[in-house]
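All protein chains but one are shown in place.
Let's look at chain A:
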Amino acid sequence: MVRVQLVCSPQRLQCPAAEPPEAEKRHMETLLKNVSSTAELLAVSARSGALEQWDGHALSRAFHWARYGEHLFRRFHSDPAVRTAMEKQLQLTNQSLRAALPGYTDVSFCDLSRCQHLLLVGLLNNPELPVSIMRILFGSGSPADTEHSEYVDVTGLCSHIIQCKSACKVLSPLADSSAVGADAEVQGAMLMERLGALMGRGREARRAEHFLDSLLQGCDGASEHFCLVIAAALLTAKNSAAEGAAQDVLQDWLQKTPGVLKLTCSALSASLLAGLAKEHRKFREAYCGVLKTWASDMEYSVHEGEWVQTSTKTCMVTFQKLTEHFLALFEKCPPQRDDVERELNALKLSDGDFDVRGLSVWGDLLSALNT
């Protein structure tokens, strides 16, 4: 039977580096023990009949522990040594909980970041949840902001969550002054923060790139949305050199990773892409490159009387759309026009410099851009 001691609160964290080695070791042991207890708490709240005994105080203490779990994540997610130790501890805890509770789902270190949410999911899905606890969670009154106090007031927590989610749904569609939308802007800002934290003071790109790879993998069918978030991230104002460095790393990753750049260019609107090109030279060059690649992929179809893409890959672009992309780019970055036209002219020359439609995609593109 899994029991969780909810009597005492987790000890206050101290800075490990400032302590002598013995104390540091003990401190680490306490941290790992607390990580274990947090995982056990989540298991108990989801599965146990012991919930019947819970009153308002027990509920409050449970959320206090969950908050502590989130604090551990925030504190140590970019500290590789401590993080690894915690991940190992969680593996052990998961093993024993799996043996004790049928249908148990593992808790990962990442899950600690949303401990309160997981606690809530566990409680609300537990058929043994007492009505008195429900009354507290769905009661009237907003929960007080108790960031720095021992006592966590969760009265009306769930009602507040429902209201907040509904307000988001009602208002987001109306906030049309954003190029990418409020949600993408928030996600983009979070991405920038995370990349900055991963890069650390040494501006190490590797960890940030691995993180982006894992995000792309995790997207699984929502890759276009990920592209929108990348655009939003690149459009966030650069408030510091660190943010500038993170945006650089993001652009480099975009170019190196097969398919993502092309997907970004075909999924997003011409005006949004032009906006990105305006802010970032690297992206501008990469973007022009993609447009030229699309053009060179095209063949003239006599049947349709138009240039069409030859490859049957995922990114479908029409000649019309290609033209729109160039025009939007020129509108936002006027100096680009001369450079691009010079290149197109050179390519047209290499094709034989004909002025007849259908012979050179470069010639026809130039004509379309200048009508």
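Everything below uses one rule, namely that a contact is a pair of C-beta atoms (placed from the backbone, for glycine too) under 8 Å apart; a residue touches a chain by one contact, two chains touch by 3 or more; residues count from 1.
Quick note on the criterion: contacts and distances are computed from a predicted model.
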Out of "FA complementation group C", "Peptidase S26 domain-containing protein", "Exosome complex component RRP41 homolog" or "Malate dehydrogenase", which one is the UniProt protein name for the chain not included here? "FA complementation group C"
Of A:Arg74, A:Lys88, A:Lys321 or A:Arg342, the residue touching the omitted chain is A:Arg74
Options A:Ala100, A:Cys168 or A:Met316, residue touching the unrepresented chain: A:Cys168
Using the touch definition from the top, which of A:Ser113, A:Thr257 or A:Thr318 touches the missing chain? A:Ser113
Write the list of chain A residues that the hidden chain touches. 70, 73-74, 77, 110, 113-117, 120-121, 124-125, 127, 129, 134-135, 138-140, 142, 156, 158-175, 177-178, 182-183, 185-187, 190-191, 194, 211, 214-215, 218-220, 222, 225-226, 229
